[in-house]
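The complex is shown incomplete by one protein chain, all other protein chains being positioned as in the whole.
Moving on, here comes subunit A:
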Amino acid sequence: MALKKGQPTPPSHSPGERQDARNLETLLQTLLDEDPSKRRWAARDLAEHPAATGALVSRLRRETDATVLQVIVTALGCLANDEAIRGLIDCLYSENAMLRNTAIEVLKELPDPVAPHMGELLHDADPDVRIFAVNVLESLRHPQVEAWLVEVILKDEHINVCATAVDLLGEVGGPQSRDALAALKQRFPEEPYIQFAADLALKRIGVE
């Protein structure tokens, strides 16, 4: 049916639909827009552009809007190339707890790209980063997880890194972790939490 004169013109786009061109160059410019909602849309669409990884990582370091940060982290997780993974790992050093936790949740889903970095992360000088690395292992479906955790509880000297690892080992460990758990108890004989957590892990893996 032809439109009658005076009728409102149908919108050329539905509410929420993006009106601007969505090519890489435009998206990179929009990522710097003053409007957080435009930056958020740009970040979302840049998840399909590997060439935008550097710009997303760079924006991650300066972004102040929490929702845009979340979308950038998610976009980097979709890209999952080495530059993106390094950008996500940088978030583990952030003072922003929300950013750290979001990055951890994204990294957990990327076993193959994350695996090459795990050895370095588990030996980071900052014990908090080592704890976050163990947090990443929680859902990282990778055959090395138990071996990484065993190495942590055998060698890491920081009690909270070991405490975080032993929690997880109780869930994913097998009988081959028994000796390491026993050794951990001997390393921290005066720490009730380590004794408690190691005993619980031994019980869970059925070797007590």
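Simple rule for what comes next: contacts are C-beta pairs under 8 Å (C-beta built on N, C-alpha and C of every residue); 3 or more make two chains touch, one makes a residue touch a chain; residues count from 1.
The rule we apply is simple: contacts and distances are computed from a predicted model.
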item	value
Chain not displayed: protein name in its UniProt record ("ABC transporter permease", "Two-component system, chemotaxis family, response regulator CheY", "Aspartyl/glutamyl-tRNA(Asn/Gln) amidotransferase subunit C" or "2-oxoisovalerate dehydrogenase subunit beta")	"Two-component system, chemotaxis family, response regulator CheY"
Residue among A:Ala51, A:Met98 or A:Ala147 that touches the chain left out of view	A:Met98
Which of A:Ala163, A:Leu184 or A:Leu202 contacts the chain that the document leaves out	A:Ala163
Selected residue (touches chain absent from view) among A:Ile72, A:Leu121 or A:Ala197	A:Ala197
Interface with the unshown chain - residue positions in subunit A	95, 97-98, 100-101, 104-105, 127-128, 131-132, 135, 159-160, 163-164, 166-167, 170-171, 191-194, 196-197, 200-201
